[in-house]
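All protein chains of the complex are present and in place, except for one that has been dropped.
On to chain A.
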Amino acid sequence: MSMWQKLWRKGDQQKDEDKEVVEEIEGEETCNPYTELYFLQHHSDIVRHLLVIDDRRCVSAGDDGVVVVWDTQLCMKLSFFEAHSRPITCMLSIDGKNKDSNLLITGSSDKHIKVWNIDQGKCVQDITEHGTSVKCLLPVLENMFVSAGEQLHLWGEDGALLDTFPLDKQEADISLLISTNLKNERFVTACDKELTVYSIKDLLDLNETSYRICQDKRLPEHLEAVRALVPVSDKLFASGSLDGTILLWSSETFTPLKKLNTMADYKGKANMYPYSVQYIACENQKYLLAAIGCGFALFDTVSNTLLCRKVKAHYSKVTQLTFVCDGLLLATCSEDGSIRLWGQKSHNPGEQLAVKASMGLSPIERFLDINFGQLHHSKSPDHFPEPVLLGECLGHCGSVMRIVDQGLEGMFSCGGDHLVIAWKNSELQKMKRNQVIQEKVLNPSVIV
């Protein structure tokens, strides 16, 4: 049994005894800042993607093929595009040519890639040459992007097909794409268990530059399908798979550097893969937040340690996790329909807040309630206590697919119940309403 297995098991042993009890919160949730929720309705199918455009807008897309632009401050629909006839599988937001407009690229299983001007609310381009169902999109170099699925294509800014890479395997289906360096010229694809490195070479022909996708290297396979792929730093990226393994790779040599969280009996009962990695997020270019099974864990990639974890955070698999409220809380969303907020128990939240605010800390420091200096010196992996459930956001009646943090505007989530929910703080909203009333409703000069 590996070290990681032991660690997880240690927690499990206690849980096994009382049949894996999931923590429940009762009574008032003084630490839960999300006290007002807005149901944003438009979709008619599962909403799978949520993308923040700027501090006023976010975009949701789902299986109904519709893209909706929401005003995150007023919680109202700004516009919507009936973009695709099949589910939208990926979205990408890039700056337009003149940098004054926001472009949104959507890929769908209807084999179309469409480019939208969000500000004008219209379709700029409809690319049909992809030929197969589009699975993922990635911006590369300057103003170019790669689309992948059963095929791999490189597109220019104006939607011109620059290159196609012939995938040799018959059943190849790239599901994840990340770029691994600052220039965005090299990217890694995940196709089932396999990771492959590609790079884009610019060939200088007489007058014009042409681009070509080259395969650089095939990386050693994971035991099971890769579910998460995330760049950590310039030199490092991480991949997580169904068996629960998280591998750290060097972005220079493309060799596996470390193996986190290996499990021996990873399939679990009835092939449920209880330790599967659903999602990995990276913080401060060295900390990995991973959604593992029904719980989550925080790893330090430098010291190769597990900083803290929660084995049974939800009743069902955790789909995503992110820091909210500047790291004071960690929000996890799950297929059980809830969003839970985790943090450190504190006897005096107000005082703690003041101290934390004065210290210009990073989210990870705030979450762990320790500064980096102390963090480096602490050796014991058991140093940090298990995060405590501080709040639960119940509103979805299906699995929650994505959550995004909008800072003072709160948190947005989307889910299987066709809804986008804005979670906001009622006090802030009250202040905002006061402001609106003062400025717009009561001030006659504006009305005129």
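Just so it is clear, a contact is a pair of C-beta atoms (placed from the backbone, for glycine too) under 8 Å apart; a residue touches a chain by one contact, two chains touch by 3 or more; residues count from 1.
By our rule, contacts and distances are computed from a predicted model.
For the omitted chain of this complex, the UniProt record lists the protein as "UDENN FLCN/SMCR8-type domain-containing protein", which is one of "Vacuolar ATPase assembly protein VMA22", "Cytoplasmic tRNA 2-thiolation protein 2", "UDENN FLCN/SMCR8-type domain-containing protein" or "1-aminocyclopropane-1-carboxylate synthase-like". The residue touching the chain not shown here, chosen from A:23, A:36, A:194 or A:386, is A:36.
Screening A:161, A:272 or A:431 against the full complex identifies A:431 as the residue touching the chain left out. Of the candidate positions A:88, A:213 or A:325, contact with the hidden chain is made by A:325. The omitted chain makes contact with chain A at the following residues, 27-41, 71, 74-78, 325-326, 328, 337-338, 349-350, 353-354, 357, 391-397, 407-408, 410, 417, 419, 422, 424-431, 433-445.
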